[in-house]
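All protein chains but one are shown in place.
Chain nomenclature is as follows: A, B and C, assigned in order of appearance, with residue numbering initiated at 1 for each chain independently.
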Amino acid sequence: MTLQHYLVISAILFTLGIFAVLTRRNAISILMGIELILNSCNLNFAAFSRFMTPPEDISGQVIAIFGIVLAAAEAAVFLAIILAIYREFGSIRPNEVDTLKG
Amino acid sequence: MQPLSNIESLLYFSPEILLVIFAAAVVILDLIVKDTESSAVAHLSLAGCICVFATVLVTHFSFSHEGPVSLFLGMVQLDVFSSFFKVLLLLATTATILFSLRSEELDARLKGEYYALLLAITLGMFLMASSTNLLMIFISLETVSLTSYILAGFLTHNPRSSEAAFKYITYGAVASGTMLFGLSLLFGMAGSGDLGQISVRLTELLAAGEVAPLAVLIAITFILAGVGYKIASVPFHMWSPDVYEGAPIPITAFLSVASKSAGFALFIRFFYSGFGSSELMQAVDWTFMLAIVSALTMTVGNLAALPQQNVKRLLAYSSIAHGGYLLMGGVLLTPEGIGAILFYLIVYLFMNLGAFHVVVLIANEEGSEMIEGYRGLASRAPLVAWAMAIFLFSLTGIPPFAGFFGKWLLFAAVLEQGYYWLALVGLLNSVVSLYYYARIVKAMFLEDAGEETTQTSFSTGTFALLSVFVIPTILIGFLNIFYTFSNISVPVIPMQ
Amino acid sequence: MVVPLISLILLCPLAAFAIFGLLGLGNRSFPRQDYLSTAAMLIGLVCSLLLLREVVPDPVPHTVKWISLGGVTFSMGFHLDSVTVIMLIVVTLVSSLVHIFSMGYMHGDPRYPRFFAYLSLFSFSMLFLVVSDNLLGIYIGWELVGLCSYLLIGFWFEKDSAANACKKAFLTTRVGDVGMFIGMMMLFTKFKTLSLYGEGGIFALAASLNTEDMVWLSIAGVLIFCGAIGKSAQVPLHTWLPDAMEGPTPVSALIHAATMVAAGVYLTARMFPILTETSSLVIAYIGGITALIAATIAIVRFDIKRVLAYSTISQLGYMMLGIGAGSYVAGLFHLTTHAFFKALLFLGSGSVIHAFHAMHAHGHDDEHDHAHDDHDAHGNQDLVHAHGSEIPPDQDMRNMGGLRHKMPITFVTMLIATLSISGVPFVFSGFWSKDAILGGVLGRAMEWNSVHHYLLFGIALFAAGITAFYMFRLIFMTFFGEPRNQEMHDMAHESPMSMTVPLLILAVLSLPIVNVLWFNENYVKPPEQPHLHAPQHAHISPDIKTDKAKMTLSLFGISEAVAAEEGGNDTHGAHVDEGHHGHGPAHTIAMVLSIFVAGLGILLSWMFYHRRSLSAESVATTFRPLYNLFWHKYYFDEFYDGVLVALTVWKARLFAQFDGTIVDGIVNGVGTVTRDILAVFIGIFDNRVVDGLVNRVAEVTWAIGGRVRRIQTGAIQTYLFVVLAGIVLLILIFRVL
Partner (left out) sequence: MLLSLMIFIPLLGMIAVLLLPRESEELIKRVALLFTLVPLALAVALFISYDRSTAGTQYVVNVPWIQAFNIQYHIGIDGLSVTLLLLTALLGPICVIASWRNIEKGIKAYMALFLLLETGMLGFFAALDLFLFYVFFELTLLPMYFLIGIWGGPRREYAAIKFFLYTLFGSVLMLVAMIAVYLNSGAPGARTFDIPTLITLASTEGHALNNVNFQIWVFLGFFIGFAVKVPIFPFHTWLPDAHVEAPTAISVILAGILLKMGTYGLVRINMAMFPKGLDFFCNGIGFWGNSLALLGFINIVYGSFCALAQTDFKKLVAYSSIGHMGFVILGLSARNDSGITGAILQMFNHGVISAMLFLLVGVLYDRAHHREINGFGGLGTKMPVYTGITTLAFMASLGLPGLSGFVGEALSLLGAYDKFKMLTILSTIGIVVGAAYFLWTLQRVFLGTLNPKYEELPEINGREILTLVPLGILTIVLGVWPNFAIDMFRESVTNLIDVLHAI
């Protein structure tokens, strides 16, 4: 497995994430898309840190770990807000949440 | 300069630590105080801000003679640049807390969380202003974002607020995700997280041709998405009108000033010390990209503001436009440019917060954020009306108000670098902007209140606070010390 | 001694007016303004008589720096030569008499004091014009007299006819003045000065011009003359003068007969040294044509004042002709004589009108009756004036007749004046002056053998005949025959002393006693005309000066005249020297002819209007087209109002339209184009945002609003798409660069 493999995979993940975010008609799926994006980044960091930096330098992995933590926090906030949305709008379809516009 | 170890750093880090302590104290106090009406929490956080303010000054003046100090093994840096922004941000926070005290839309039961979050977000912004490492940059950015998502949606049982929060987080998450991807690429190319080393390595690699400029460009653009979303620059601005309209007014004010300033702090430090070296510029002329972005930002912001009827939303667009003006300074890579940005940020802080303060007052009085609500204000509350007029004309950039001097510095800096077209776009934009600002003035002064012309009376505290914003808006331009900010840029301008 | 005297002459009337003006601020007025003004005028008269002896052969102008710039300076000053003095005397004299006359005529008018104040202001301006030694000064006086004429014609401004007339007078003359101003600009640009006399003066500098500048100089001369055309009511700018008769009759006597209108002649005479043969010829022709046209029109008028007005125009034409034909002295001579007898005629007619007023109502308020019989007060208040307004009954000669018994003094004095203007030999001044002109023209014709001048002589002669005819027509219709309007006739009465005395004085002045002034050869010297050369083909007529002719002349003191002309002409320089001996026989011939035509004219008019052996009506019918032409005053007014004025107004309206629509429109147009080119984003930035924000605020705002809504759909995923699109675009921007 070379760096390229990791990069390709992460690129695919990223694109999938973006795709999900743009197309899904459900807030939860959008959240999943976001998670995909973040994870693709984490993968990048880990891979780069493994291949591009001296073995003793693990800053890349550290960043990846922080990334995971932050992703978790973000997911929590996101879900909380989705709850609020559901309470107010009775739906979690993003295209129905569009009272603010123009 | 050797980065200090974690233990040594703590002393230099005292402002941030103090912020954390006060945030915690606020939560605890909120648990103790049962009476939902008391504003003890707010006052505690105010006290916190003041203490932190003092500490910031102390740390700055006691350590600045050592030049920039790198803390926590190069994670953050304490220098005049960060101190400047810390002061700026604290002012914004203080003002926001005062607004929140007067604002009647906030849920009294959730004060504790509210103020705690405010202090937390301030902490995040402190870090944004001073971080020098990809990791730290990302963490600080996320801290600010997450807290601001919550604050934007703070009005429970208000659909607009929730919608604002939802859009904000979705947008923010994608943007920061994109940015993180860019950061990872950067990390991969440079093999290090430290901005200084990244700059050096990238330069070498580009010189050696081991890295394709396109890769660097993509990385930069992805990162720009994250930063641009913080400073609401086209095309990453679209969240801001909706969020500003939906969020509680004090938060809108805070976001439009503080988070924009923090965004610029990050942007300047990151782009200047990361990609500022001349060799890198030759490979990837990202400043040109920024110039276009800035021109677009101000134009779109102003034109979109024209038809707005909701003053909050109007000010949201206007703050987008001002983001555009500020970016002009960022294009230049010169101390003058940065000096202009910093100056303008200070001015912008006062005039924009002032305007929002008036919005708060009117919202309390009229229960309306629409321009109609301002009709005949001059006859009902002349002082408030005049203050608002001053803020708006200052935002337009008309002498003798500070806004003019801010614009003047920016345009001078831009013209000096020969970006005539950019300056012209900016100036024409300020003409356009006059129109929508004048619409509010027109409503306040030139239109009659209609049937009821009852004298609305405000507390002396209100006027005191108002004057706190008015006086600087008038005076700053005439004071010499404010024109010396270009020195502050020293730590972030790369050695050519 | 000169300066204080002149200053006194100028300051007295000015002071008289100033007092009125100052008191006027408080809406009060000095109780005896009339005495004040009259006294001022009399002082002026005395001073000018004193000045007679101050005249020196080559006077030095007394100047002060008026406007001094870095480079050039404009000076103001007096130039006192014989002509000036004579003009001063004429003006002050006539003015004083008119003042006195007005005390009776204007008695009881509600704005009585104001009238005298205006008269004083006028006198000041006129005198200032006369004495000033530079074009700028002349121009200033020139415009000021214009103003006074405006104020005085419009003195009874309740009459719309008067209101129109005064405006018309001011505007018409102003057209001429602009020409004059352009001429001044030409002279100034060339000579860097506007003062006429002295070393650095225009005349001195112009004398040194060489032949290739002649065209330029001619143009300048004619342009300056334009001013005279306007003021002296020469064709084609003569139409204002008849309408000016709307003013009170004393005003017509003073301003529109004796002084202001003569100012044009005076100016032309002042410009004499820079006249080239071209410009002289132009002047002569305009003069001649004017003389003829006006005379013919006068034949068919019935309004007694209008007849006099046209006769004034034609007489002014004579003077111009004289000066244009090079007989400087004759022209000015006619000016003075005309001043007196024409003033007399007007005052006489005034006396008649005054007599008829009695029947209308008592006192003078009835002057305002015209206001009442005016059709709609605001109807014809248009820049296109209404004129030929119906003749007021008390001025209509068809209502008069047989007045000679009722008002003998008036009759006698007017008769004298009429004889004088008709050129009846030899005891009337008018004869001498007119003959001097005719002789001069004929002389120039013979001496140069130029067709032009022969033609002009013919015209002048013919006009002289007509003059005699219509003047006697006036006399016969007014004073002889049976009263046509009995009850008016019964009411008529001789005017009070204050009015008859001036008539008598003027009557005396219409006798050839003023000639003395002119024919003292070392008194009036015609200035040289360095640029006036006899044309090559001019064959110098042989010396046919006969003692007989000489003797005939000397009989009646005209010998001085010839001597004067010669004395003057001696200074002309060799090229014309011999030629001038032609004057002897020229004068004789002219005299004989003029006496003949005058007699003929009088005879005809006697047969038409007194003995009625010929019927004017039948002649009118036989020559219908010609009659119409005269009756409609050659359609000048119709032309001006129908074409010029209408055109101006139309253009003005057009411009206003243009201003409203096009100018803003252009800006907006630019805006539209911009929008179409840069579609979505910048499209919102329609130029109307910059300018027409100013105009179509609402609509544009909404247009933009719609566009913005299209961008900012509330759907979050659109936003995200924009983000991604933005990133891609930004990267692309780079790759294409």
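Heads up, the rule we're going with is that a residue touches a chain if its C-beta (ideal position, glycine included) is under 8 Å from a C-beta of that chain, and two chains touch if they have at least 3 such contacts.
The shown structure was predicted, so the numbers you read here are calculated from the model rather than taken from an experiment.
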item: Touching partners, among the displayed chains, of the absent chain; value: B, C
item: Among C:T84, C:N134, C:N164 or C:T410, residue touching the chain not depicted; value: C:N164
item: Residue among B:Q2, B:S459 or B:N480 touching the omitted chain; value: B:N480
item: Among B:F85, B:W286 or B:F404, residue touching the chain not depicted; value: B:F404
item: Sites on chain B contacted by the missing partner chain, in the whole complex; value: 378, 382, 393, 398-400, 404, 408, 411-412, 415-416, 420, 423-424, 427-428, 430-431, 434-435, 438, 442, 445-447, 478, 480, 483-484
item: Residues in chain C touching the chain absent from view; value: 21, 24-27, 65-72, 136, 139-140, 142-144, 147, 150-151, 154, 157-158, 160, 162-164, 166-167, 170-171, 174-175, 178, 181-182, 184-186, 188-189, 371, 374, 377-378, 381, 383, 648-649, 651-653, 655-656, 659, 663-664, 666-667, 690-691, 693-695, 697
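The rule is simple: only the chains that are shown with their structure count from here on.
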item: Contact graph of the chains (line, ring, star, complete, other); value: complete
item: Chain pair whose interface holds the most contacting C-beta pairs; value: A-B
item: Nearest-to-centre chain - CA centroid comparison; value: C
item: Chain centre separation (chain A, chain C; CA means) in Å; value: 97
item: Separation of chain B from chain C, taking each centre as the mean of its C-alpha atoms, in whole Å; value: 79
item: Per-residue multi-chain contacts in chain C, two or more chains; value: 705, 708, 712, 714, 716, 720
item: In chain B, residues with contacts to at least two other chains; value: 166-167, 170, 174, 178, 241-242
item: Chain C residues touching chain B - in the complex, by the definition given at the top; value: 681-682, 684-685, 689-690, 693, 701-702, 704-705, 708, 711-712, 714, 716, 718-720, 722-723, 725-727, 729-731, 733-735, 737
item: Complex contact set, residues of chain A against chain B; value: 10, 14, 17-18, 21, 27, 30, 34, 37-38, 40-41, 44-45, 47-49, 52-53, 59-60, 62-63, 66-67, 70, 73-74, 77-78, 80-82, 84-85, 87-89, 94, 97-101
item: Residues of chain A touching chain C in the complex; value: 18, 21-23, 94-95, 97-102
